[in-house]
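Structure, as structure tokens:
Note that one protein chain is taken out, while the other chains of the complex remain in position.
Chain lettering (A, B and C) follows the sequence in which the chains are written, and residue indices restart at 1 in each chain.
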Amino acid sequence: MSLLSITSQPLHAGVLAAELEREVQGRGEGCGAVCTFLGIVRATHKGRRVRYLEYEAFEPLALKTFDRIAREIAADWPEARVAIHHRVGRLAVGEASVIIAAASSHRAESFQVCRYAIERIKQIAPIWKHEFFAEGDAWVEGATADIEDETARRRARDIAACV
Amino acid sequence: MSLLSITSQPLHAGVLAAELEREVQGRGEGCGAVCTFLGIVRATHKGRRVRYLEYEAFEPLALKTFDRIAREIAADWPEARVAIHHRVGRLAVGEASVIIAAASSHRAESFQVCRYAIERIKQIAPIWKHEFFAEGDAWVEGATADIEDETARRRARDIAACV
Amino acid sequence: MRVRVQLFARLRELAGRSDVECEVGDGSTIADVWREVAGRHPGLAPYEASVSCARNEDFARMSAPVADGDAIAFLPPVSGG
Partner (left out) sequence: MRVRVQLFARLRELAGRSDVECEVGDGSTIADVWREVAGRHPGLAPYEASVSCARNEDFARMSAPVADGDAIAFLPPVSGG
């Protein structure tokens, strides 16, 4: 299984975490910690009841972006490894839109890497969320993706170092 | 399934995360984030190769301690929910000794609650790790459990929230 | 030069299409391509300041030159995760 992917199929964090654990267990001090994050389709958005979401991605570039994030993590946390699976298409309330798994020898790094990954995804991954309510719909627009913005990267690192 | 447990059976984070997600989805803003942490038996400890571990718990008190931690979390992060399963008995390298799942409407809280829970477990849960190496064995002894130590609790909160 | 333009998410909806063929002069930049596309689809104009772009499936600056046959993508602010 690929550690980085975009898929229209339901996501399963357990398989991803197990694969990553095996990979990190075999090197250095081994694997002592796995942190996973699941982004879930929430039942409400700013008080409005959500019927379902649609995620759209510029897939080849989104995969390259995940690979860039993994390389940033390898540079800042050399002992850790990360996996990212993002869902596209229609998602029901309660389904996972993204799963991230981060494995490392000690727990602090696993939390930091997992948090860093989700912050960076929200900053630069070419993926868009389209919310459908009982009445009407709305595209969510967050950050202007800018991979050269070092301030944004530093902000993600600061948020992560706090976890 | 109970959200807090001590068991000699292998742990499965996925079921726990799914149960917690359903519970949080039904209230307030709903559930937008689940963070899980798996403590894994590491292949090495301070350079020595680990053969296996044994975990021992004072089970009734450990369960009460998990419940205390859950109540501390309810006080500090009222929108979040936590689940803790800890394993006892003999564990092989690569197996999970503890799994924590934290669900909340937004991601920051899910990370904070998950990190707070593992820090508090290490401070006050009456559970002990016994390491078995190729040659010899060693009990690991960390913190003197003191539920009245507010400095320790604040330290866990600071680590979790990065104050 | 002829370039192929891909539009995503709300840009796609505003333009009513995901692919646009576009003719620009020699020495043009991605910004020139944007102006050409936004000229044809005025609904895109408000994204002038917030759009980002890719050239042949890699992030690029709006000031980057384009070559004949390039695939240029325009991306509204992202919201993955």
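The rule we apply is simple: contacts are C-beta pairs under 8 Å (C-beta built on N, C-alpha and C of every residue); 3 or more make two chains touch, one makes a residue touch a chain.
Keep in mind that this is a model prediction, so the values were computed, not measured.
S.K.: Indicate each shown chain that the hidden chain touches within the full complex.
M.R.: B
S.K.: Which residue from B:Gly14, B:Gly28 or B:Pro126 sits in contact with the chain not drawn here?
M.R.: Considering the complete complex, B:Pro126 is the one touching the chain left out.
S.K.: Of the residues B:Ala62, B:Ala83 or B:Ala161, which one touches the chain left out of the display?
M.R.: Spelled out, the listed residue whose C-beta touches the missing chain is B:Ala62.
S.K.: Please give every residue of chain B in contact with the chain that is not shown.
M.R.: For chain B, the residues touching the absent chain are 39, 55-58, 60-62, 64, 86, 97-98, 118, 121-130, 139-148.
Going forward, only the chains that are shown with their structure count from here on.
S.K.: Quick check for the class: compute each chain's Cα centroid; which one is farthest from the centroid of chain C?
M.R.: Result for max centroid distance from chain C is chain B.
S.K.: Determine the centre-to-centre distance between chain B and chain C, using the mean Cα coordinates as centres, and give it in whole Å.
M.R.: Result: the chain centres lie 48 Å from each other.
S.K.: Per the centroid of Cα atoms for each chain, what is the distance between chain A and chain B, given in Å?
M.R.: It comes to 22 Å between the two C-alpha centres.
S.K.: How many angstrom between the C-alpha centroids of chain C and chain A?
M.R.: Taking the average C-alpha coordinate of chain A and of chain C, the gap between them is 26 Å.
S.K.: Multi-chain contacts in chain C: which residues touch at least two other chains?
M.R.: none
S.K.: What are the residues of chain B that contact at least two other chains?
M.R.: none
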